[in-house]
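One protein chain omitted, others in place.
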Amino acid sequence: MKIAVASGKGGTGKTLIATSLALSLEKAVLVDCDVEEPNAHLLVCPQWQLTRHVELPFPKVDLNKCSFCGECQRVCRFGAIAVLADQVLTFPELCHSCGACSLVCPSRAISEEKRKIGEIRFGIKNGLELIEGRLQVGEPMATPIIRELKRCSAKRDSIIIFDAPPGTSCPVIHTLRASDYALLVTEPTPFGLNDLVLAVGVTRELAIPAGLIINKAGIGDKKVYTYAQEQNLPILLEIPEERKIAEAYSRGKSLAEAFPEYKKIFLDLFEKINLQVKENVCKAVVSSER
Amino acid sequence: MSVKQLSVVSGKGGTGKTSLVACFATLGSNMVIADCDVDAANLHLIAEPLILKKQDFYGGAKAEIDQERCQRTGVCQQVCRFDAVVFDASAQPVKYWIDPIACDGCGSCAEFCASRAIKMVQPKAGEWYISETRFGPMVHARLGIGEENSGKLVSQVRKTALELAEKRDRKMVLIDGPPGIGCPVIASITGVDYTIVVTEPTPSGIHDLERISELCRHFSIPAGVVINKFDLNPGISGEIKKIVGISNSDFLGEIPYEPDFTRAMVQGKSLLEFNSSPSSKIIKQIWENLKSLLK
Partner (left out) sequence: MKICITARGEALDSMVDERFGRAEKFIIYETETGRFEALDNTQNLQAMQGAGVQSAQKVIASGAKILITGHCGPKAYATLKAGGVKVYTSAKGTVKTAIEDYLKGALKEITAPDVESHW
């Protein structure tokens, strides 16, 4: 079972929920896909076991073989390779690592070198494995690291929880696509609702069942409740706006750790998700049989 | 007098960037606002823009297979490094198709298809707008769901905002930036005169502050830090101030946890339009600090 915790809006409590859920389960894998600003480790405090570099290939031109024909430049859609009269310039930071240049070169003058764009770290806390992706500061593209995270977690057979990045663009899509369920975390404010609508749109596009957690319940207004009803989006949990929760979070404590009563709440939450996914599968089977 | 560009970012999402930008927009006069959080824009909920001009935005290219020309050799799948070519064995006849979400737009498949059955298309990826608000002109955008947020749309918004400021003799472009440190954030801060980083006193607040500050240093952009909700953890707030003190960034001020930010948001107002609380005074002081730094 793969659950993605997403939100649209940043700061609604995705990581708090994802880590609390993961720590409440007996055995789980938590994958931190917010590779630009990975925070799950701050609440999980794992023992780190291993770090792997994430590397992307970029072209290296052997000028002895190169005929300066310019085919590589023609085929590159990203401007990462420039052929001049007597030299070839490459711009690794523009390169998308597609391999077209090395394939097209008639002189076989292009090989690939690797450069590091980030890291993946593996850590353990009791029954929980944390796999964290971390983009190197200054690197523009998050998606290659998310692809790598998906590859790493694909082999695990326990419950997998993906802590998604904020927003609804490419990196979020890649995170959600790997999942059976989207747990959307929102706050009952105009900003929260605005971005939740976008996030729900994404789950519909990807045909993934979704459920809602309302964090900081009590602030803002009630519009999100009306929206959830209209959209048939089940509200699985409401967490009240309480200073003690905010303060515990500011001390690096997840909900299950700071308030033991939350462990059962999250186990119940997991059961609700399980049920919803099973129902969805049944619905899908029934409709394909028709 | 050249137009000053001021960007507000955070690293971590949810620290209060947009709420603060709305306050600055209320305090400032003679500015153009640019909402560069094109992925999940919020500023319009307070600014209430009247859209005057709308333009389509085209992002990167995507590959498309012409099923009639396709000979089903599968070479496209062999060369694709993004797992974007899908083989549908159950289709009648079997077929290959390109997953637009996974497609990187590199064109390798099109290049090596012997039947020339693949073409690169540029689908519409979003929209951008020039609007009028009570704070002045505003440029904003909406990136389509699942689209690549490469920074291109952010750059379009910024370019338009700057041109508008020059044309209409405005002194400043105020940029509401996105969370994170990737492409769109880079596009929101390169070439600005000053960047404000809004943080909060939590472990993730500090962690993300360090990364966004490193990004600002990487691009040689002067930066200043505002701690929002500082009283939630005075210990960490103190730590942040120390870190800022040793670094090259400025400490601009700290705002206490303020429930009125949300109440104002619900009414579609900035905090300063909502009431005049102690927090409003602090924000006014931060704005004065900024203005002197920008001179």
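When the chains are written out, they are named A and B in that same order, and each has its own residue count from 1.
The definition used in the following text is that a contact is a pair of C-beta atoms (placed from the backbone, for glycine too) under 8 Å apart; a residue touches a chain by one contact, two chains touch by 3 or more.
Please read all numbers here as calculations on a predicted model, not as lab measurements.
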{"item": "Full-complex contact with the absent chain, from A:A80, A:C105, A:I120 or A:L183", "value": "A:A80"}
{"item": "Of B:G28, B:P49 or B:G151, the one touching the omitted chain in the full complex", "value": "B:G151"}
{"item": "On chain A, residues whose C-beta touches the chain left out of the figure", "value": "73, 78-80, 82, 84-85, 87, 89, 91, 93-94"}
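As a working rule, only the chains that are shown with their structure count from here on.
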{"item": "Distance between chain centroids, defined by C-alpha means - chain A, chain B (Å)", "value": "18"}
{"item": "Contacting residues of chain B [partner chain A, same complex]", "value": "11-15, 18, 39-40, 42, 45, 61, 79, 81-82, 101, 104-108, 111-112, 120, 143, 145-151, 178-183, 185-186, 200-204, 207-208, 211, 214-215, 218, 229, 232-233, 236, 257, 259, 262, 265-266, 268"}
{"item": "Chain A residues within the chain B interface of the complex", "value": "8-12, 15, 36-37, 39, 42-43, 75, 77-78, 96-100, 103-104, 135, 137-143, 165-174, 177, 189-191, 194-195, 198, 201-202, 205, 219-221, 243, 246-247, 249-252"}
